[in-house]
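A protein chain is absent from this complex, but the other protein chains hold their places.
Right after this comes chain A.
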Amino acid sequence: MAAPLVLVVLVAVTVRAVLYRSTLAAFISERVEVASPLNAWKRVVEGLALLDLGVSPYSGAIFHETPLIIYLFHFLIEYAELVFMFKKQKLLIELDKYAPDVAELIRTPMEMHYIPLKVALFYLLNPYTVMSCVAKSTCAINNTVIAFFILATIKGSAFLSAVFLALATYQSLYPLTLFAPALLYLLQRQFIPIKLKSKSFWLYTMQYAALYLCSLVVIICLSFFLLNSWDFIPSVYGFILSVPDLTPNIGLFWYFFAEMFEHFSLFFVCVFQINVFFYTIPLAIKLKEHPVFFMFVQIAIISIFKSYPTVGDIALYMAFLPVWNHLYRFLRNIFILSCVLIVCSLLFPVLWHLWIYAGSANSNFYYAITLTFNIGQILLISDYFYAFLRREYYLTHGLHLTRQDGTEAMLVLK
């Protein structure tokens, strides 16, 4: 298992090194799909240059990274390429623990053995990840922290899980919603049943929440001491939540707020931000027995509906797809959805060029591809969710269903 993994890592590093040295690196780092105002490398360099000039990086509207990034890159700016290359090698070792009782649907240990390799392959060689790495987008750091968080949760360490979750929330606000799946997983691991009256449930929840909040407070106070001001809070979190910068990206926010009537702007900003957070509770109720899948769906929802998405965020949830390749037989639209996603990814640079450089298209073209791409992603996630629920049904009711009169039955969602 180690040898193929090392091989995959070597191939990935080679691909990235080659791209770094080629002329494509400058082209890729300018792409709006890869670099957003939140995580572009150009802005990190600009923030550090402002710090050198004696001006606070948060006094302008260019730099929206957290102070810990300033700490990190102040000394590493020469070696930035290496940092990004090795952050991307984070391996996601998932240990699935399903033990279902229907023979055909049980996952064999053989299959499971290869899953970490497949996940690593999917992540490292995904063109989205490669482009994100070559552009030196700080999305890589985000993804690394979330990956560490998932690893810590799966391994069962509540303390590390809380610390990494706090770091991920500090970096970009949305991983706050991952608190619920992590809690559910850790409760399951401790065999604490999820009953609202149970004392042990509340005790464990309080412990985990306390760990998480304390780490968050410590990190924020550390950031205060970097520049001795609280300026970074409106500049980072205010920016994420109020979406003032309308630079086009692959998400839905930019054109919506570019064309919004001023009167309704605040209302729709609130609606869009609530949209990211409010799937957590219903999903927690439905998927309380399956926290790992819950985590996957939650990460996907964050990547699609966050205020400044980039392809690096998409690569993160796509890396988890091999974990559920046993659901393949229940997916309904996988072919057409993959086609939609691939075609849209190819059309993004074309229509951008036509709008911005050739002047023969206008913003509607790029916006249309954004819409299609997001519909593709949404349908992909809901397809996987459907397949997952269907498999659960078969696991409990058997694979061959018959109706009352003995004929073959169809399964519908009612």
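To be clear about the criterion, a residue touches a chain if its C-beta (ideal position, glycine included) is under 8 Å from a C-beta of that chain, and two chains touch if they have at least 3 such contacts; residues count from 1.
To be clear about the criterion, contacts and distances are computed from a predicted model.
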item: Among "GPI transamidase component PIG-T", "GPI mannosyltransferase 1", "Exostosin-1b" or "T-complex protein 1 subunit epsilon", UniProt-listed name of the chain not shown; value: "GPI transamidase component PIG-T"
item: Option touching the unshown chain, where A:Phe73, A:Trp254 or A:Phe348 are the choices; value: A:Trp254
item: Interface residues of chain A (partner: the chain not displayed); value: 30, 32, 42, 45-46, 48-50, 53, 55, 59-62, 244-248, 252, 254-262, 272, 275, 279, 282-283, 285-286, 304-305, 355-357, 359, 362-364, 367, 371, 374-375, 378-379, 382, 385-386, 389-390, 393, 401, 403, 409-414
